[in-house]
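The other protein chains are all here in position, but one chain of the complex has been omitted.
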Amino acid sequence: MTLEIDRITKSFDGDAAVLNEVSLTVKDGEFLALLGPSGSGKTTLLNLIAGLTKPDGGTLRLDGDDITTRPAGARRFGMVFQSYALFRHMTVADNIGFGLRVLKGKDRPTKPARRARVAELLDLIEMPDLGDRYPAQLSGGQQQRVAMARALAISPRLLLLDEPFSALDAQVRRNLRGSVRDLQQKVGVTAILVTHDQAEAFEIADRVAVMNGGIIEQVGTPADLAERPSSDFVRDFIGAA
Amino acid sequence: MPILQTPMDALRRRRRSPLPGLGLTLGVTVTFVTLIILLPLSGLAWQFAQLGWSDYLFVMSDPRTLASLRVTITAALLATVVNGIFGLLLAWVLVRYRFPGRAALDALVDLPFALPTSVAGIALVAVYAQDGWIGSLIEPLGLKIAYTWWGIVIAMTFTSVPFAVRAIQPLIEELDRREEDAATTLGASRWQTFRSITLPQLSPGILTGTGLSFVRSLGEFGAVIFIAGNLPYETEIASLLIVIRLDEFDYPAASAIAGTMLALSLIVLVVINILQTRLYRKLEGAA
């Protein structure tokens, strides 16, 4: 799936624009990182893509379809939240199967089919025996992988990751970076990662979009950005990290 | 232009939540609040507005009205003082001491909340009337509680004691005991420590507790009318006089008394609120 972001603008509270005519194309199967300091607009952009926030202007197109005003639930984008937002009173298996359970009418797989799909995902995240646990009984790293599996269960057309490593300690974080990238490759889904950590973005993403003050300063492969920064900000931000 | 900017900003500040259901839930809420709370309140306001000042003063200067207000307010004041003292005692004992029956005592405090007021009313009569357990005990001494002003005080104390206890309890739980210890090491007596260290920190809770207890006592009806005797000028509370005026279809008089009682309650609540803010500010400033 290719996502086209076309001159998206957003402001809150009538203040200065949080996003100012942002345009960006995310290619099919690509892993793209939105990198920037806090307040640069990257999380707002991700929420706009997810449909959790409405833009003031501009268009979002998915494979040519205009999805700007489509409600979040109808977009079928898997999202991994910063705090994971796991359903605390549901088991791991129920968490992962939730997106299938709420499908309507004949779209909803039968119970055995749902159970099989959940088992498949538990295998994928290498937690085959933990389906009966509750989120509170898992480590931070395990919670993050469950959040990934829950987002992937609905066969998302786009995978959105909002600072998925920020709640983990440094060691676990490094181990999980590789596993997130591997999962994305295995499933072959187009993915967008929001992060403020340059090393993280460079290690995981095919391309990185550096954001600052509501605009995209530069988009390119990690090598491009390192070798040919287009502005002082990009050079400083990448160098400082 | 700053005057115009404020409302515009307030409107834009409606950060839209993506969750569905705003229309439905807010619609139900506003409809309910309008029909069940707002309209009835405006009913009183409307009736009140129709009264002129002279009508209002005529009703309120009636000796029977004045007497009922005096009876209600003095009894509520005494009940509040009693609840302030014993509420503090009960809260203190419940938080600071562990003893057999503590949990039962804790639950008992809520009984007046849970007991319907008319049940409380006849229960109190059963205890304090001449043939009751306490009434028969004090009669030989020439004392009478039931069907006197003292009965009103007892009923008000009963129904409002939980307010005092529950408002003070959390503050005792949060007290920093090291401050008390520090005062003791500096040679302060237990009473001096309590007076100068503990009591000031509990004052916001005592204020809220007694304030709520007073407001509740002012409006108490069910528990009081059984034990009060309801003699005009002597043991007739304001709420009862409102009911009597209603039975006479004298709506203006009923509204005048009710409006006065409501205003009195609201003033007490607002004053508590203001004093409370000041107290907290003072406590935080001192800390």
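The letters A and B name the chains in turn, as written, and every chain counts its residues from 1.
The working rule: a residue touches a chain if its C-beta (ideal position, glycine included) is under 8 Å from a C-beta of that chain, and two chains touch if they have at least 3 such contacts.
Operating definition for what follows: contacts and distances are computed from a predicted model.
Chain not shown in the complex: UniProt lists it as "Sulfate transport system permease protein CysW", one of "Molybdopterin-dependent oxidoreductase", "Spore germination protein", "SufE family protein" or "Sulfate transport system permease protein CysW".
The missing chain, though absent from the view, touches A, B when the full complex is examined.
In the complete complex, the residue from B:Gly84, B:Gly132 or B:Pro204 that touches the missing chain is B:Gly132.
In the complete assembly, the contact with the undisplayed chain comes from B:Ala107, out of B:Leu57, B:Ala107 or B:Val271. Listed residues A:Ala85, A:Leu130 or A:Val187: the one in touch with the omitted chain is A:Ala85. Residues of chain B in contact with the chain left out of this view: 10-11, 13-15, 17-22, 24-26, 28-30, 32-33, 36-44, 46-47, 86, 89-90, 92-94, 97, 99, 101, 105, 107-124, 126-127, 132-134, 154, 157-158, 161, 166, 190, 215, 218-222, 225-226, 239, 242-243, 246, 251, 254-255, 258, 261-262, 265-266, 269.
Residues of chain A in contact with the chain left out of this view: 50-52, 72-79, 81, 83, 85-90, 98-99, 101-103, 150-151, 154, 160.
One rule holds in what follows: only the chains that are shown with their structure count from here on.
Averaging Cα coordinates per chain places chain A and chain B 53 Å apart.
For chain B in complex with chain A, the residues that touch the partner chain are 8-9, 12-13, 15-16, 18. Listed in rising order, the residues of chain A touching chain B in the complex are 12-14, 51-54, 72.
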